[in-house]
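Before anything else, here's the structure in question.
A single protein chain has been omitted from the complex, and every remaining protein chain is retained in its original position.
Per-chain residue numbering starts at 1, and chain names A and B are given in the order in which the chains are listed.
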Amino acid sequence: MLHSYSAPQQGQIMDSHIQVKNLNVYYGKQQALKNINIEIPKNQITVIMGPSGCGKTTLLKSLNRFLELNDGTQIDGEVLVDGQNIYDRDVDVTEVRKVVGLLAQRPSPLPMSIYDNVVYGMNIHRMKSDRKEYKAAVRHYLEIAGLWEEVHKRLHDPATSLSIGQQQRLCLARGLAVEPEIILGDEPTSALDPISSQNIESRLIELKQQYTTVIVTHTLRQAKRLADYVIYMYLGEVIEAGPAKEVFGNPQHERTRAYLEGQI
Amino acid sequence: MVLMKKKWQRRHIVEAVIKSVMQFSLVVVAGALGLILWTIISRGLPALSWDMVTKIPEGGYYMGKGGGILNAILGSLYLAAGGTFLAMVFSVPIAMYLKTYLGESKWGNYVRLSLDVLWGIPSIVYGAFGFTVMIALGMRASLLAGIIILALIELPIMTRAMDEVIRRMPVDLEHAALALGSTKFEVALRVVTRQMLPGITTAILLGFGRGIGDAASVLFTAGYTDRIPTSLMRPTASLPLAVFFQLGSPYPEVQQRGYAAALILTVIVLVISLGSRWLSSRLNKYTIK
Partner (left out) sequence: MNQIEQIDIPQVIEKMTGRTTRPVTTSRARQDNFARRTFFVFTLLPVLLILIVTIALLARSWPILKAYPLSDLLFGTVWKPTNGQFGFWPFILGTFWVTAVGVLLAVPPCILTSIYLAEYAHTKLRSTAKPILDLLAAIPPVVYGVWGLLAIVPFVDKVLAPLSDRWLGSVSIFSVNQPTGFGILAAGIVLAVMIAPLIISVMYEIFSTVPNDLRHASLAVGATQWQTIRNIVLPQVAPGILAAIVLGASRALGETIAVLMVVGNIPQSPTSIFDSAYPLPALIANNYGEMMSIPLYDSALLSAALVLLVIILIFNILSILIIQRMLRRKWS
């Protein structure tokens, strides 16, 4: 093994949903991810943390094949979801993104009504057959996202008329509506006020029974609040990965310790 | 276990079809350039001779006798060079003023709007306008009138080209200079000028290319003559009109020379266009992006 230190951390997960194997990512000549080998547990919240520019977001976006949206990105290695390498030639990228949902850093409501935002993905995949089913689904997912009470009287208003915190919950509902199994969050609360952030956080905690959740965060406190499992990255490498209790309680690597103590 | 294998759903087929139609469109557009160049080269090259570019029309030239179109080549160079120079005298201050004083202000956007509108006015209208002014002033068709009208045509093109380049100049640099106590005029002079160099170069070549190819306005203002112009007040020949008039001739030899003249004009314009790309990419290395 090239990176022997990552070996002992593997195999401790009983039920892993995602496995990343020998993943290397280059932006042009610059290497953004160096030989990543991790496993992400099913139906738990995994938090990726580390100083800015360490490759957290790159790792996250490798999981729904968003990296290839940038020109000149080269991706080597495997990302297995339920044992299926999502980078295989015969894999449909749109199916990958249906299974692996993404909550972006800034809320990005589509320029249409609240209702249409939730319906958008279902429509794309022709998941429902009539208006009634769509209506029921919209209500269901807005309830899950904790937004129904606030918006049920104005479903046909433009989504941009919502507050920014509401917009992010709408984006959550839109993502959940295509029935993903995995939710990725790219610092999903960094643009929000504290109350909205808390709201999103409690939604994510509620949802973890049904969804495997991977969150990138740059605030240590949020990581501690949310994480069941932690991946600590530094300069494009995974320094330490393990259950939250172990990593926070007794970090194995001095870099992780330094970060947790606020030195980095 | 989720299946993520590619199934050829309708939407994937639609995507593939649309994408190939788009690629085909791109090929058609690019192919048009190839077709034009091929037509001009294959028909123009056989008629091209050393005499064409070194001699002026001799007696009976327009019935197929000897001579060349040096008068038109030189006339066009004079016209385009003069027009570009005159347009630059006005466009550099306007572009500078837009950047340093107006920025994205309301008046600035009015000026930009009017430049864009001017850009869209066809050269035949400029020609007709020039003609009315010349009648009013009692002027005859001359090199000077041609230069002035070309300057008007090139002015919006050159100003907007410079404006677009310096608009991308970082504001920080300007603010840094202002913070050091420079007045806006000094900023314009020192900082912006250096930043503008690629913009000015691009603008000059763009304006020159447009000027040398313009026919409709020159028809009204510069006239046509078989002599090489010796004074600003004399009429002058130009390449586009040389092409145009020779093609109108019933003599095949003269038409052939028209194709050759078109080839000469095309080569000049292409060299300018490619040169401006090359130059601006080189100059851009020396400015802060």
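Quick note on the criterion: contacts are C-beta pairs under 8 Å (C-beta built on N, C-alpha and C of every residue); 3 or more make two chains touch, one makes a residue touch a chain.
For clarity, every value in this text was computed on a predicted model and none was experimentally measured.
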Options B:53, B:77 or B:111, residue touching the unrepresented chain: B:111
Contacting the left-out chain in the complete assembly, out of B:152, B:165 or B:237: B:152
Options B:48, B:79, B:94 or B:237, residue touching the unrepresented chain: B:94
Residue, one of B:21, B:63 or B:176, that touches the chain absent here: B:21
Chain not shown, touching residues in subunit A: 64, 66, 69, 71-72, 94-98, 101-102, 104, 106, 108-111, 120-121, 124-125, 171, 174-175, 177-178
Where the missing chain touches subunit B, by residue: 11-12, 14-15, 18-19, 21-23, 25-26, 28-30, 32-33, 35-36, 39-40, 43, 90, 93-94, 96-98, 101-102, 104, 107, 109-118, 120-129, 131-133, 135-136, 152, 155-156, 159, 183-186, 188, 209, 212-216, 219-220, 240-241, 243-244, 247, 258-259, 262, 265-266, 269-270, 272-274, 277
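One rule holds in what follows: only the chains that are shown with their structure count from here on.
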Subunit A-subunit B separation of Cα centroids, rounded to whole Å: 52
Residue numbers on subunit A that touch subunit B, as the complex places them: 81-84, 86, 90-92, 95-96, 99, 124, 181
Contact footprint of subunit A on subunit B as seen in their complex: 1-7, 11-12
